[in-house]
Structures are given as structure tokens and as C-alpha cells.
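Of the protein chains in this complex, one is absent; all others appear in place.
Let's turn to chain A:
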Amino acid sequence: MTDQLIRRGLSRRGLLQTTAGLIGGSVLPAMPAFAEDKPIGSYPAGVSGSTAFIGISVPRTGTYAVQGEDELKGYQLAIEHINSGHDLIKKISPKTSKGVLGKELKFGVADSAAKPNEAVQAQQRFISENKAIMITGGTSSAVAVALNKLAQREKVIFVCGISGSNDTTGKDCVRYGFRQNFFGQTAAAAIGPVMVREFGKGKKAAYLTPDYTYGHTVTKSMQDFLATAGWTTVTNQVAPLGAPDYSSYLLNVANSGADVLINVNWGHDAVLSTQQAKQFGVLDKMKLVVPYQVPFIARETGGLMQGVYAATDYWWTIEDKFPLAKMFNEAFEKKYGYKPEWGAENAYVSFAHWAHMCEQAGSFNPPDVIKAYEKGETLPSLVGDVHYRPEDHQCVRPVLIVKGKQQKDMKNKEDWYDVVEIVPGEGLMQKPDAFGCHPGDYS
């Protein structure tokens, strides 16, 4: 065959290239990276050069703006670490040297204002114009659910940002979406026993619920769990996202005879409603619980979280137990000047895991990356080892229960919480089919 090729006028260089190609071809079955290289979504157009583009949408205005900015800082730090081959990234994604698969990460940021339509428009633009190879963002489950659908339609991987609704990896799950933080129901399963232990059985609960998928599923999850301990719901006050005043809702709560106020609100809504609950004397009458903790709520309410229990993804003081958390806190604080909250942690780790999966797949080809996730490999995170379930792409990870510290016990101005428990995710997590997840196709 070699003679024939040479006779057809192939150069020496061409011969070497052909031979190399044949050798490469013989090992193809062992390398899933090159198994299916036909175009899909923004692949391979998005990574044909020396860079790979990521579309980020976070709320920079509106009721979730503070949390969105924190999340964005987590993304930016992760990208910086990935591009420079930082030691922390290497602990999570050992094959990462500089960039992902040698491609430098570039990114664009859009303000979603926590509105699904704005997030979808921005991400659609990133996919069409910038050939984004991955999209990310969140801080509202309504946004997460909308981006899930966009990702599945466009065949671009969506690494979900903050989203606590059961629906995100439940009934609205998709093949192209992955979530690192847990279900609202997982939070309920983690904090419920603590509440029963602290406050007793057969209590009356009042709820403040934001009127969208996150609020309804967290409230339902809390109600379901606490019913097993004989708790009843005396009132459930459902308010629109970004309500300017909670006085009317709080009067209903104050007159409800509840023992415990369960504030499911998030972002500035949680801050405002908690402050106003104090103004109306509600917090003097009943205990407050924030089942899904809100980043910055302790500092923004000026100490109203003292003695209050909450379930959360991350609190910086766990750095005593987890070396990676310490590395993260130090890098984050050095760059931004404050201790990271869980929005930043969630963003950073989700990115690091995506980088790991691309490196494992040896390709940006979405079906290959998805299949790498679906191996369910045990991965390091800032809160110990975790894994993604193949069935619903939900990360199985521990839940932290925190309790607000009294001011006199605070060792520094950011020492807002005691970590009461770190509950392993395995025992808390609902079954993959519990919320009706049916992910779509790979292609």
C-alpha cells in the first residue's frame, strides 16, 4: 500500500501524516472523545480555535442581585483558576493544566434579573453569536427550568447555578442539564428532624412562600416532612417575587397563632420579610426558620438570624474540616475581600466539575461530556466527596445545618453561623424518579 501511495505522488510529510492517522484510527474505540465527532449544538464550531466560550447569566438587578453577584464571582474565580491551572482546580480536576483540554476559557455575562425570558434570550445569543460550548447561571429556579429547556433544544450543556426547586432535576430535568446544589425536599429532610428536635412535635407552622417553582416545592416539601411529626400549616402566605412590602402577609401570620414562621423567601425578599417580621413583633411571638438559607441574609438583616436554623450548601467555617474549602476561602477572600457564601461555592464547584468531565471525556462533544457525568464517578468538592446521579443529573452531596450565632459569640465580623451538622446526602436524597424526571435524548 505504501508503494501505491508513493506512486500517486504523496510527499514524505503526507506519508507520515497518513501513517499517524492510521495509527490514531486503530485506537479510536478506546477513546470516546473521537467516537462521535459530528456537529451537535455549538460543537465543534465553538472550540475550533484556541478558546472555548461560556455564557453566564446571573441576576445583577432585582431581588436576587446580591446573590447573583456572589455567584458571578465564583464563576470568574473558577475560570481564572482553570485558565491558570490553579492548585485548587487540579485537586478537583487533576487533568486540567491550563484551560480545559488546552483551550482557554472565555466568557460573556448577561443580567437575567432572575427573569426566565431575559436569561433565555441572553443565552440564546451567546449560543448563536459566540458559539457558547456551555451555558450556566441561575439564582432562580424559574430561570434554571427555562435554561434546562433551552439547553436540551440547542444541545448545549447547561451547568445549573443556584436553584433549589424539586423540579429542576425533577419533572423539568433534561439530558443536557446538571445541578450541584440540592432539592428543596433534601433541605426539608435535613432540617426537618432538627426542627422537631428543637421545637417538638405537633407544632403549628406559618409559611411565607415566593410564588414560583422554588417557593412552592420547598414549602410543599417542608409541609410533607413536618406532617410526619404532627405539624400543621396554619397559614401559607404566598407573595410575588420582589414584593415591596410584607406587612399585609405578616399581619396574617401574626394573627395565625403559629408557633414557627418558616420563611421560604429568598434574596432581598427574605431580608425584607424577615426585617418586617421583626418590626411586626412576629419574631417575638414565634420562632423563625429559613429552610433554604439565603447568602448574605445574616449580614443584611443586621443580626436577625441569631438563633435561627437554616439548611445550606456551604458555610466558610467548615474550612477546619475540609482542606479544599480552606483553599477556596483563601483564594476568594484574597481576590474579593470577603468570605465566600454558598452562591460562589456552588458556581466554582459546578465549573470545576464540568472541566473535570470534559477532561475525562477528552472532548467538548456534548454527548461524550454527558456520558462522563453519567458514569457517576466520585468527585472531590469543597464539602467532601460527591457524585452526580446518571438518572437525573442531580449531585448527591451533604447538606449543612447552620444556626445563627449570638453577637457575643462571633469571633469576627463574618462569623455569623455555627455549623450544627453536616448531614450526608445519601440518606436525605429523594429517589431519582421521585419528581418525575425523564431526561431527553443525547442528540
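Basically, a residue touches a chain if its C-beta (ideal position, glycine included) is under 8 Å from a C-beta of that chain, and two chains touch if they have at least 3 such contacts; residues count from 1.
Criterion: contacts and distances are computed from a predicted model.
*Asks:* Out of "Probable tRNA sulfurtransferase", "Branched-chain amino acid ABC transporter permease", "Pyruvate dehydrogenase E1 component alpha subunit" or "NAD(P)/FAD-dependent oxidoreductase", flag the one the UniProt entry gives for the chain missing from this complex.
*Replies:* Answer from the UniProt record of the missing subunit chain: "Branched-chain amino acid ABC transporter permease".
*Asks:* Can you work out which residue in A:176, A:296, A:351 or A:416 touches the chain that's missing from view?
*Replies:* Residue touching the chain left out of view: A:296.
*Asks:* Of the residues listed, A:39, A:94, A:200 or A:240, which one is in contact with the missing chain?
*Replies:* A:240
*Asks:* Pick out which of A:51, A:97 or A:275 touches the chain that's been left out of the picture.
*Replies:* A:275
*Asks:* List the chain A residues touching the unshown chain?
*Replies:* 60-63, 65-66, 69, 211, 237-240, 242-245, 247-249, 251-252, 254-255, 268, 271-272, 275-276, 279-281, 284, 296, 299-300, 302
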